[in-house]
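Of the protein chains in this complex, one is absent; all others appear in place.
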Amino acid sequence: MMHGNRSETPLPHRGKGVIPRGSEMGTAKFWIGSVLVGVVFLVLTRWLITNEYYFFAGYQVLQFIVLATAWNILGGYTGYTNFGTGAFFAVGAYSAVVLHKLTSLPVPVMMLIGGVMSGIIGFGMGYLTLRLKGVFFAIATLALAIVAQTLIVNWDYVGGARGVYVIRPQHAPISGSYIQYLYSLMLALTWVSVAIARTIERSQLGLGFNAIRDDELAAEAAGVPTLRLKLIATTLSGALMGMSGAPLPYYVTYLDPASSFNLSYAVNSVAMPMIGGMTSWIGPIVGAVLLGTIQQLATVTISSALNLLIVGVLLIVFVIIAPNGIVGLVQSRWRARIR
Amino acid sequence: MAEPILTVSGLGKRFGGFVALENINITVETGERLGLIGPNGSGKSTLVNCLSGALHHDSGSVTFDGRRIDGMPAYQRTRLGLARSFQLPKPFRSLNLVDNLRIPLLYTVNARHGAHLSSTEIDARCRALLADVALADKARRLPRDLTQVEMRKLELARAVASAPRLLFADEAMAGLSPSEVEEILVVLFRLNEQGITIVLIEHIMRAVMSFSTRLVVLVAGQKIADGAPQEAIRNPEVERAYLGE
Partner (left out) sequence: MISLDLAVNAIVAGLLLGGFYAAVTVGVTISFGMLDIVNIAHPAFIMLGSFVAYIVNSNFAVDPILIGVVMAPVFFLAGMGVYQIYYYAFERRGEESIQGLAFFFGLLFVGEVALILVFGVDYRFVEAPYIGPSLHFGFVDFPLRMLIPFLISLLMLAVLQVFLGRTFIGRAILAVSQDRLALQLMAANPSRVKRIAFGISIATASVAGALLIIIQPVEPSIGRDYIGRIFAICVLGGMTSFPGMLAGAMLIGIVESITSTFYGPSWAPAVAFGFLLLTLAWRPAGILGR
C-alpha cells in the first residue's frame, strides 16, 4: 500500500464527506422523494404512453436495474463476484412456471416464492463456497449456473430443453393490459430493491460488508462475523434476482433454458454496476439505464448479437480506465473541485 | 495468584508435511508484558494466527479467560477480548480512519452483553482512540494518506478499539526508525498500564528487552526458552539459534 511504484488509483470511497451526509434528513428525503418519483412515473407512463412496446422495453430496463442492484449488494458492497446471475434469475422464472402449472396464485405471490427459492439457493451456495478466497467463489458461481441449467434442461415437467409455453392471462388485476400490470410490478420491485440497497449502504450491515470487501481477515479480527454477513449478502442478492425472474414467463410467454439462463444476464449484471459504479446504490441504476437503453436501441436497429458485443466491450473498457464507474468519475470531479 | 489469562497446552500446527509448531506450552499471566521472539520462520506468526483464530491448530488446546476457545472463529475470540494487530498493516482502504475504528466498536464492543454505545458515544470513542495515537488530525483521511508509522499506529488503534483484555502486537515496529519504535513503545506501555495484557512479537531486541517482563523464545516451531528476559537470552540454545552453530 505504501510502495512507491503503485500508481494513484481513485479508491472506491464510501462517499462520506463528498456527498453531504445529513443522514436522517437524507433518508426521509429519499423515501418520500422516491415514492413520489415512482408514483409520478407510473402515472405518466401508464396513462400517457399507449404504445405497448415502451412497456416491454421499460420492463426490461427495470428488470436490469433490479438485477444490477441485487448483484451489487454482493459484488460492490461485499466484494464477491457472482457470475451465476442467470441461475438465480432462472430459478425465479421456473418457480413461477411450476406454480403456474400447479396453482393459480397471483403474480406478486409468485415473485415472493421465486425470491425465497433463489434465496435458498444463494444461501446454500454461499455456505458451500464462501469459506474460500473470493476467486474460487466466482468460479463456483459459474459452475452453479451450468449445473442449474443442466438440471432444468433434463426436467421434463418444465419443458426441458424444448421449453414451455405460458399463457398470459387476459385480464390484469388492475386496469390496463397485462404487460402494463407486469411493468407496474417490476417498478414496485425496483423501488423495493433500491430502497433495500440504500438502507444497507448506510447501515452497520453495509459498513460490515465494506470491511469484508476491503480486508476480510482484518474484518474478522475486528469482530465482524464474516461468514454470517456474506451469507446474508448471497441470500439477499439471490432472492432479489429470483424475484425479478418470476414474472418473466408471463412477459415472454415462452420460456426455455437457453434464453433464461442466458449468459447475457450474467454479463449485464456484472457490467451495469461496474460501469455505473459499485460503491453506491445509484451506480447500478445509472449502469442499467445506460446499458439497457443502448441494448434496446441496438437490438432494434442492428442485431441482438452485436448489442451483446457492445456490452462486453464497454465492460472491458470501463474496467480498465474507470474502475469506479461513472459514479466514481463524478465523485472524483466533485472532490477535485472541493480541494 | 490470579488465573493466567491465556493457557496454551501442547499446541501443534502443520502445513502438509511441514511442522510449523510443535508442542507449544505457554501461559500468559494477566497484566504482564510478554515478549515473543525467534528467528525468521520459527513459527511466531503461525502461533499468533492459531491463537487469534485465523488458522485452526491441529493439536493441543487453548484456554482464554478460563474458556476453551479451540475451533472458535476469530471474530468470537475478539469479542471475548483477544485481539491482534497484523504484521503488515491491513487497514480498510476505502474507509476513513474514523470508520476504520468504528468497525471494531460496532462489531465487537457493541456486540458484547450489556454494552450498547450510541452512535455519538461511538464517534467520541473513535476520536479519543485516534487522539491516543496522535492521528486525530487525519480522522477523515483515507489509510493511503498515512505514513508507515501512522499505519502501524492505526493498526494498533483498531485492535485496541475492540476493548481487548489481551493484545497480540505482531511485529508492529518492523522497518521503523528508532524514534518511531519509541513512539510505538510508548503506546504499548500506556495500553499495558490501562490493564491490557500485551504479547509483543518482535525482532527489534532493544524494544523487546526494554518492554518485556518475561520472554519466550521460539525456534523452528518449538519453545526453547521461557523466563526473565536477561536469563532467556543467555540460554545457550537461544544464542545458537541467533548466532548460528
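Labels for the chains are A and B, by order of writing; each one numbers its residues from 1.
Convention: a contact is a pair of C-beta atoms (placed from the backbone, for glycine too) under 8 Å apart; a residue touches a chain by one contact, two chains touch by 3 or more.
Being a predicted model, the structure only gives us computed values, none of them experimental.
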Candidates A:Ala96, A:Val270 or A:Val327 - the one touching the absent chain: A:Val270
Contact partner of the left-out chain, one of A:Leu42, A:Ile196, A:Leu217 or A:Ile294: A:Leu217
Residue of A:Thr129, A:Gln296 or A:Gln331 touching the missing chain in the full complex: A:Thr129
Residue numbers in chain A that touch the chain omitted from display: 1, 5-7, 9, 75, 79, 81, 83, 128-129, 131-136, 138-140, 142-144, 146-147, 150-151, 153-154, 161, 216-217, 220, 226, 263, 266-267, 270-271, 274, 278, 305-306, 308-309, 311-313, 315-316, 319-321, 323
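What we mean here is this: only the chains that are shown with their structure count from here on.
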Geometric centre distance via CA averages, chain B-chain A, whole Å: 41
Parts of chain A lying in touch with chain B, wherever the complex brings them together: 1-2, 11-14, 16-17, 204, 207-208, 210-211, 213-215, 217-227, 279
Parts of chain B lying in touch with chain A, wherever the complex brings them together: 52-54, 73-76, 78-79, 83-84, 86, 89-96, 99, 102-104, 106-109, 111, 140, 142-144, 147-148, 151, 158-159, 161-162
